[in-house]
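A single protein chain has been omitted from the complex, and every remaining protein chain is retained in its original position.
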Amino acid sequence: MTAIRDLAGFNAVHGAGLAKLMPPRPRIAVGMGTCGSGNGAEAVMHAFAEAIGQRGLDIDLVRTGCFGFCAEEPLVNVRLPGQPLVILHRVRVNHVERILDDLAAKTVTANLALCRIEKWNHLTSHVHYGNGFPEIPLWNEIPFFKGQKKIVLRNAGLINPDDIEEYVAVGGYQALYKVLIDGTPEAANEQIKESGLRGRGGAGYSTGLKWEFLRKAQAERKFLICNADEGDPGAYMNRNEIESDPHALIEGMAIGAYITGATDGVIYIRAEYPLAVHQLNHAIAQARDYGLLGKDILGRGFAFDIDVVEGAGAFVCGEETALIASLEGRAGRPRPRPPFPAQKGLWGYPTNINNVETWFNIAPIIACGPAWFAETGNGASAGTKVFSLVGKIRNTGLVEMPLGTPLGSFVHAVGGGSLNGQPVKAVQTGGPSGGCIPPDLFETPVDYESLGRLGAIMGSGGMVVMDEDNCMVDVARYFIQFTRSESCGKCTPCRVGLDKALRILTRITKGQGREEDLADLDELGRMIKETSLCGLGQTAPNSLLTTLRHFHDEFEDHIRAKRCRAGTCQDLALSPCENSCPLHMNIPRFLQLYKEGRLDDAFLSVIMDNPLPASTGRVCQHPCDNRCRRATLDEAVNMREVHRIIADRVLLTDAFDGVAARIAARRLPSSGRKVAVVGAGPAGLTAAFYLSLLGHEVTVFEAHAEPGGMLRYALPEYRLPKAVLDREIEIIRRLGVKFVFNALVGEDVSLNELDAGFDAVFLSIGTWKESWVYLPGTELAGVRPALPFLEGVATGEAMHLGHHVAVIGGGNAAIDSARTAIRLGATATVIYRRERKDMPAIEEEVEAAEQEGVRFQFLAAPHRIVGEHGEVKGIEVVKTRLGEFDTSGRRRPIPTDEVRMIRCSSVILAVGEAVDRDFCRASGLSLKEGGMLDVNRYTLETSREKFYAGGDLVTGASNISNAMGYGKEAARHIDGRLSGGERFDDILPQFSYDHATPDPDPCRRHRGRDLPAQTRARTFTEAVQTLLPEEAAHEAARCLRCDIRENSSHTDSHI
Amino acid sequence: MTKARLATTWLDGCSGCHMSLLDIDEALVAVAPLIDLVYGPLVDAQEFPQDVDVAIVEGAVSNQDDLEKIRLIRRNSHILVALGDCAVTGNVPAMRNPIAVKTILERVYVEGADTGKGIPTEVVPALLKQALPLHDVVKVDLHLPGCPPSARLILFVIKELLEGRVPDLKSSARFG
Partner (left out) sequence: MPSQITVRIDGVLCTATEGQTIFEVAEANGKVIPSLCHMEGVSPAGSCRLCLVEVAGVDRLLPACTTPAQRGMAVTTTSDRLVRHRRLALELMFVERNHVCAVCVSNGHCELQALAMSLGVTYVRYPYNSPRLPVDVSHPRFVLDHNRCILCSRCVRVCDEIEGAHVWDIGGRGIGSRVVAELDQPWGDSQACTSCGKCVQVCPTGALVEKGYGVEEMTRSNSAVARLAMKKGAAS
């Protein structure tokens, strides 16, 4: 071919390219970036080639780059002449024949179609593919692309990166032509300045200004360098940009060379990107052939050429002076500036360095003008930025968003929310040098300054989403480990400081942290940031400092409580299930003991970890299920059901007396110290159990006539038979615990009396105040809060519900109320303002309710209750729609204008319970926001000497096992206070049992048997029957025994 | 005025710091009426006493005994002074730290022994993995480096503490 020297030459290439891009025959373009290839695109390509050859089809088959939606790879574009471009996703080899068949039938494979593109703005030109296939969504209608604006990625995944003619076909090199023909370098430089473009490598310095320095520098040679040394873990935008559209880089650099007077270009790219290196070399050769690089570019006497240099992969070589040192063949270490590269750079000549993405923005700015560019973004941060969105998020991929887009849009809108519905805990921006941002700051606009203010950085565009399974201490440790190993070692703060920070963080993740570590880490981090020589050290502590700032509690948990909430730090957890259990039950142990047929030992193991095993075995929220690793194989082990049967087989049989005696025998000799427990709910009973075992004299004060709290008065009989609860409490009685009933603390007994009569007091009075919604009509007869309703039924009070009950709420109390209403002969509708998946109620309970005939009205909020003669006649509900995501990761319900009426005879308000603020206020104890008692997170001490508190009183309405966890911790700390030692673990039994790793067969989870819905809906008999003993043994055997560790991986502290 | 209860002792050190302490010479006479020396090499107390005002400790924490001793001293003392480089940095006793304990013991008790080769398991307290400065194990209130710190400096520190001041050691105390 001949070099392009004029407009006619351009037009000829342009025409040839368009004929390839939109041929008068079907065209298939397979996304063959490294990401596509990694997902099987090569095999797909090969299959297409073979099939087309075999069938002798007249179809063009080309490769293309990546369109950005990594989660949907491999992507294949197909187009029929005159029709839209259709992007097929998750294409496998076995789809190939069908796709070809469909093309032959003049259609596209609709069920593989992700989206369609009718016309595309390449910015340097428009392409109109054609209209049609309305059943396939337009590309920017699907959430992942909606809100994206493709400037940098304008050609990626659409054109064939091997073919310069396709690049020219979409307007490529015309911006270069434009500046050469009718722009002076000064004027063009002005345009870049005006556009507001800032360096996309992360520092965000004005590109136009930087170029001006070089333009004004006088020297016989000047260098332009493209920094393609993309080294951040999890970041791959530069790779994809080069692989998909190499000419955009070359054109950007050629324009830059003309503007700055540079004579030589260098692209410094990491050797780990072989495809990108190949693509670049190929493109550069083509550009030379077409007269777009070399001695006489476009016949205008302008000379510029580009070399590609492969870097060896040192992260620090992203720093410009280190990069230059590396190019010169020296060790990649930075040097102090001044002199700046624009004064003295590569080989001593003036040099300018920009990131790949900066170069990609140049041609569109020239083509569309600086004003157009500045329209996108928010003021000081103009244009777009490509981010690699990865981590615990549904839609992973490369997203190009206008700068200034709120962080939350990346997570919830484009990203489609968290991977498995867990709340997102943080987003880490900017790669290893960036910072972690918590959800309450997700409204922060993503731009240079806003991120900087949070201690994070834009960096080159890494964006890692983290959820509750990510331990933030471990995250900080990981990133510091990375920067520490990438530190060049030249300056002291970075070399020694990062090493020291890593050692301290590692120590914390092993549970060997010290109180002073947090302050030391903070000072160390600030010092490294403020005093390091280059950008690596100056940003390396960001991950540490932001996690310390935003996730301080987690660090404290590791140091003080030796707990890792996420369960990532192996030395701090026995197994994921144990770690998730508020009571920290040794679950693998009781499963193994039961499997070995040692029922008594299994029971002892269970009850010494959890004093109410039969109740929790029925009604626990079972967080262990969500963490069970068996779920990755088939289904989670039904741990709750196994400890239920273990408990039932002892508590409800003749074995009871023997076992009760065996437990009572474990009681330590009397300490002579007296402890008062206020409230006989799960928290209080648990504290009483352990404190008594520890030898203290325990008195429980309870406002009700019987013990059990919510277990007795809020949980319906069909979920928890009270006979079972009574047996459990009998064990606690036999330990010598005294109960005083009908004693309301604050009225019948004062806190001062408790103070005078006891050595320590544990307050666990729970949340018995109903929350109330202020609706017109709540004054009507037949409107009841859930708790008194359930309590009334539990105590045998007669309830007049009428024919139909409307229940408002989505928690367990709502479901319990509805199912109870059904059992009382009414019908019931649950009204909830969000969607079903957002309901806080236990999933099994919701299912059971449905089976029993409970109706659900989702996305509906109560508007007013309609009455007649003081009686409820119905409830008007307003339809809601889901708006923005809130900090819980759920979408906020927004009322619409649509109101409808549901006829009913009573209304139950199950909108939550709250603490008794009057009690809290009257107690004189210090409170926190929301009226709950303020306690030390670790010791559960209140503001009053020797008073402790736990359970719902401290957390707000929660659940049984959480409350019991508090009771257990309180017992530990109260005993520590009374005995002056650490005795708690002494009362726990030790067992020897098998520690062989199991060899699991696939096997489904065993479930307790439900009574038939028709039967159970008419009675209060227990709805779910326990497993058979042999089923339970089988279920126990499904445990993968995450508690078994390889020997000696554990290292002790150096003391 | 009640006298301040002063205790001094050494862990893994050469007692050179105590020699320096004695080098205070005649100035001791001036300080003596202000202090009650309740524990130390010059005093006939077996047990480290309770309620010590100032404990001055020389030497690194090298073995199990040192560890227990320094914890007891910390519990029973209001102000703990680390005296000399061994207590402050680990110094000479810590020169073994890069080497595994087992290797050292074998070198000394097996390779280096003429008779009775074998690592002792009784009487000799077990070595810790590393010899540590005091503040790695307990909270230290004042560090007085030096090998040894000069008598003048020790006297200055004692006088300042008796006056209830925190001695300013900038530009006067150094390692080595």
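Per-chain residue numbering starts at 1, and chain names A and B are given in the order in which the chains are listed.
Here, a contact is a pair of C-beta atoms (placed from the backbone, for glycine too) under 8 Å apart; a residue touches a chain by one contact, two chains touch by 3 or more.
What you see is a predicted model; the values in this text were computed from it and never measured.
**Student:** Which residue, B:8, B:76 or B:91, contacts the hidden chain when the whole complex is considered?
**Tutor:** Hidden-chain contact among the options goes to B:91.
**Student:** Which residue from A:38, A:336, A:825 or A:883 sits in contact with the chain not drawn here?
**Tutor:** Checking the options A:38, A:336, A:825 or A:883, the one contacting the hidden chain is A:336.
**Student:** For a quick check of understanding: of A:25, A:503, A:552 or A:995, which residue touches the chain that isn't displayed?
**Tutor:** A:503
**Student:** Under the stated touch rule, tell me which residues of chain A contact the chain that is not displayed.
**Tutor:** 314, 331, 333, 335-338, 484-493, 495-500, 503-504, 516, 520, 523-524, 527, 530-533, 1054
**Student:** Residue-wise, where is chain B in contact with the chain that is not depicted?
**Tutor:** The list for chain B reads 82, 85, 88-92, 94-95, 97-99, 130, 133, 135-136, 140, 143-145, 147, 168-176.
As a working rule, only the chains that are shown with their structure count from here on.
**Student:** If you average the CA atoms of chain A and of chain B, how far apart do the two points sit, in angstrom?
**Tutor:** 51
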